[in-house]
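The complex appears here without one of its protein chains, the remainder shown in place.
Chains here go by letter, A, B and C, matching the order in which they are written, and residues are numbered from 1 within each.
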Amino acid sequence: MELGMIGLGRMGGNMAQRLVLGGHRVVGYARNPDTLREIEKKDIVPAATLEALVNELKSPRTIWLMVPAGAPVDETITALWPLLIPGDIIIEGGNSNYKDTQRRAQMLATSKIHLVDAGTSGGVWGLQNGYSIMVGGDEQVIEGLRPIFETLAPAPDKGWGRVGPSGAGHFTKMIHNGIEYGMMQAYGEGFAILRHKQEFNLDLHQIAEIWRDGSVVQSWLLDLTAAALAENPGLEGIAPYVADSGEGRWTVAEAIDLDVAAPVITLALLQRLQSRDSDSFSNKLLSALRNQFGGHAMKKE
Amino acid sequence: MELGMIGLGRMGGNMAQRLVLGGHRVVGYARNPDTLREIEKKDIVPAATLEALVNELKSPRTIWLMVPAGAPVDETITALWPLLIPGDIIIEGGNSNYKDTQRRAQMLATSKIHLVDAGTSGGVWGLQNGYSIMVGGDEQVIEGLRPIFETLAPAPDKGWGRVGPSGAGHFTKMIHNGIEYGMMQAYGEGFAILRHKQEFNLDLHQIAEIWRDGSVVQSWLLDLTAAALAENPGLEGIAPYVADSGEGRWTVAEAIDLDVAAPVITLALLQRLQSRDSDSFSNKLLSALRNQFGGHAMKKE
Amino acid sequence: MELGMIGLGRMGGNMAQRLVLGGHRVVGYARNPDTLREIEKKDIVPAATLEALVNELKSPRTIWLMVPAGAPVDETITALWPLLIPGDIIIEGGNSNYKDTQRRAQMLATSKIHLVDAGTSGGVWGLQNGYSIMVGGDEQVIEGLRPIFETLAPAPDKGWGRVGPSGAGHFTKMIHNGIEYGMMQAYGEGFAILRHKQEFNLDLHQIAEIWRDGSVVQSWLLDLTAAALAENPGLEGIAPYVADSGEGRWTVAEAIDLDVAAPVITLALLQRLQSRDSDSFSNKLLSALRNQFGGHAMKKE
Partner (left out) sequence: MELGMIGLGRMGGNMAQRLVLGGHRVVGYARNPDTLREIEKKDIVPAATLEALVNELKSPRTIWLMVPAGAPVDETITALWPLLIPGDIIIEGGNSNYKDTQRRAQMLATSKIHLVDAGTSGGVWGLQNGYSIMVGGDEQVIEGLRPIFETLAPAPDKGWGRVGPSGAGHFTKMIHNGIEYGMMQAYGEGFAILRHKQEFNLDLHQIAEIWRDGSVVQSWLLDLTAAALAENPGLEGIAPYVADSGEGRWTVAEAIDLDVAAPVITLALLQRLQSRDSDSFSNKLLSALRNQFGGHAMKKE
């Protein structure tokens, strides 16, 4: 098939390359001439403008968006919209909020342009291992895109599927990331306890390796944990500061909206917030309160 | 009545004074000559040795221990034991683990010495307002101590009571402190959210004052919160570091032993642990993991 | 002063009565003829229609809304709006989301009608004890309403205040309720642990009473806990089912929006969700998983 790719960063760039290696014709859009030259070397057809990208594709066109969630997605769709014709397809592969996706799909449907949401997991390893893709949107449209998903996935019949109507792909990806938060935090806590058990002087990398084979906690995240600990066993120089990209927040909000208690995913998110607040007002007030009622000394800043 | 007091720190000293003001004869033990001179001014009979203290009291003696939980209690009891005779009473007022209390009571009972556990709340305000006292031990023995408890309590018939056999007093005090952890954390979090809502530029002290009258969250801890915020509205110079004295940990362990889920008390404890760990290994590992799978930059220390 | 009251339920009815007892003229709106007859007996001027209520008041009018948050507030404001003139004041005393309040205030401002948000705490006890009121809105407008707030509060200079611009009152009340969730859960957990410690056969009502005087955990909620346990020591016949009215959810969402970790308030909310989910899919999956990897028997429904 042929496909346009907008957003050639870490994720989009690798996906474009995997599609080319899989025999597809990929037109890539980039404003930066350096990027254009570079993708050309990887057999991606360069397009310096959205118009050029659209003109390089035969209708009905398929254009994959891999840009940051939020405003960039809206801006790109707004710019693309007048260039497309009925029957054209936009695949939105970023970490968008599924409610935005539902809104955008309805909007584009007024021009008979299809929006397909493709929640994509796999990170920087996807180029080599394939991506796990949760697809939402019109059944027939998605069926027509099958060659693309079969190439991007780890195997044609594995790791991808249409999970429901517009928004369902991004919804499922959101929950996926919520689970990811919980799992990561579980490993983080477990290794922290091992680390603090100085009595045993444990080799954390060795333990991660032992667990990788045969244990109940074996997983891809554990493989990566082992790799991280191999590179830097004491995690020296890394700040205890954990960013979050939004999907954890949405998962927590969604769970509460649905009256589902999700304490572990929720706490995993709060832990990240806390990792970035070294000046907790709450903790200060507790210190002040202990001084008020018990005369306990407060530690000074 | 007459009573010996061992441990004349912030708590014990104030309690001795309240008892003197209530008309009791109090003999106080201290090794430090300065302390002895000071308590004498407050009409507490000074005793420079445990022997002196015991000799100053007529049998059956009542001796109140107000020393730090753990080894100091065991050491003091071990030193006192040979000086006492059957019928003498030790009241243990500290924050001891109730299992230690049960063990000590059984041990002393072999010499017909009574151990009464008196879980005591009220902090530095107790001298003025009276103490809340949860008493465990033999019913008749405690009945004989009524004049002491009636003086220490806010009112003769209020704020104290025998709650059960040996250990029950310290057990109840332990749970009291667990609840205290949860309440403090609830206030801490609430005021932290108010503080971070910069859009409204809220006056936290004013809000605490408003809540003190008529609201559902009015409490003595809120009174103290208002006082702390009046003194230092931005809690400047106070480190976000919260100590814990052990009872929260025991409450959490006890809840789990009893198969009772106590997430709020538990999280309040974990929050304190976290306030003292500015170098979280868990957070570092999460940062490293995000780099492994997503290529996300790690913040450097 | 004179004031119209819309919403004469448990909260509004009591507030109207407290205002009348304080010497204010109160016009009450109710559709139900029985309600009208009843409020008349309490010296509240009855109005069977909104038009009647508005006509009974001299401009600039003050109308207090005490209706359920959400659609009922919007509907009432929409119905009132055309009946009011510039300078009239609506006080919104319900548990509205502060963002709705900000939106409504802006909307009404286009007709120079003032919206004052008055977050009100005190429950069914407010009639007798007075209410704690957190007020948001224009400073001068609120100054003019001083006689009303001074009557509703526990004392003229206590338990109420303007905390900021439009929305700040409801925001502060929201956080108040978040703290309330945390405190209630802390008590709930503590008493549950006491209850399960069968070895000591503790009298929970007695313990609540002891704590009411002199202890660190004394509070109004504890007074109510003591009352509840006096009425029904084993809480027999009460389902372990806890409703939530929305403000806890908003507090959790707000905390996350502000990057503030509020684990205790958050868990207190999740606990309520869980109290209503006796058929947890998550727990079922865990049971199934334990069977998958360990061959552990699953309990059947």
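Here, contacts are C-beta pairs under 8 Å (C-beta built on N, C-alpha and C of every residue); 3 or more make two chains touch, one makes a residue touch a chain.
The shown structure was predicted, so the numbers you read here are calculated from the model rather than taken from an experiment.
Chemist: Given that one chain is not shown, what are the shown chains it touches?
Modeler: Across all of the complex, the chain we cannot see touches A, B, C.
Chemist: Out of A:105, A:141, A:262 or A:288, which is the one that touches the chain we can't see?
Modeler: Final answer for the missing-chain contact: A:262.
Chemist: Using the touch definition up top, pick the residue from A:93, A:126 or A:294 that touches the left-out chain.
Modeler: A:126
Chemist: Which listed residue, B:25, B:42 or B:276, touches the chain dropped from view?
Modeler: Touches the omitted chain: B:276.
Chemist: Out of C:17, C:172 or C:271, which is the one that touches the chain we can't see?
Modeler: For the chain that is not drawn, the touching residue is C:271.
Chemist: If the missing chain were put back, which residues of chain B would it touch?
Modeler: Touching the chain left out of view, chain B contributes residues 216, 249, 252-253, 256, 259-263, 266-267, 269-271, 273-274, 276-277, 280, 282, 293.
Chemist: Residues of chain A in contact with the chain that isn't shown?
Modeler: 121-123, 126, 129-134, 153-155, 158-161, 163-165, 167-168, 171-172, 175-183, 185-187, 189-190, 192-194, 196-197, 200-203, 206-207, 209-222, 251, 254-255, 258-265, 267-268, 270-271
Chemist: For chain C, enumerate the residues touching the unshown chain of the complex.
Modeler: 10, 123-125, 184-185, 187-189, 191-192, 195-196, 221, 224-225, 227-228, 232, 235, 237-243, 263, 267, 271-272, 274-275, 278-296, 298-301
Following the convention adopted for this analysis, only the chains that are shown with their structure count from here on.
Chemist: Could you classify the connectivity of these chains, where an edge means two chains touch, as line, ring, star, complete or other?
Modeler: Topology of the interface graph: complete, with all chain pairs in contact.
Chemist: When you average C-alpha coordinates per chain, which one falls nearest the overall C-alpha average? Tell me, please.
Modeler: Located nearest the centre of all protein C-alpha atoms is chain C.
Chemist: To bring chain B onto chain C by a C-alpha fit, how many degrees must it turn, rounded to the nearest 5?
Modeler: Roughly 180 degrees of rotation.
Chemist: Find the two chains joined by the most C-beta pairs in contact, please.
Modeler: Per chain pair, the contact count peaks at B-C.
Chemist: Same or different interface residues for chain A and chain B, judged by whether over half of the residue numbers are used by both?
Modeler: same
Chemist: So what's the Cα centroid distance for chain A and chain C, whole Å?
Modeler: 39
Chemist: Report the inter-centroid distance (CA atoms only) between chain B and chain C in whole Å.
Modeler: Taking the average C-alpha coordinate of chain B and of chain C, the gap between them is 33 Å.
Chemist: What's the distance between the Cα centroids of chain A and chain B, rounded to whole Å?
Modeler: Centre-to-centre distance between chain A and chain B: 48 Å.
Chemist: Residues of chain B that contact two or more other chains, please.
Modeler: Only 123, 185, 187, 189, 192, 196, 221, 263, 267, 271 qualify.
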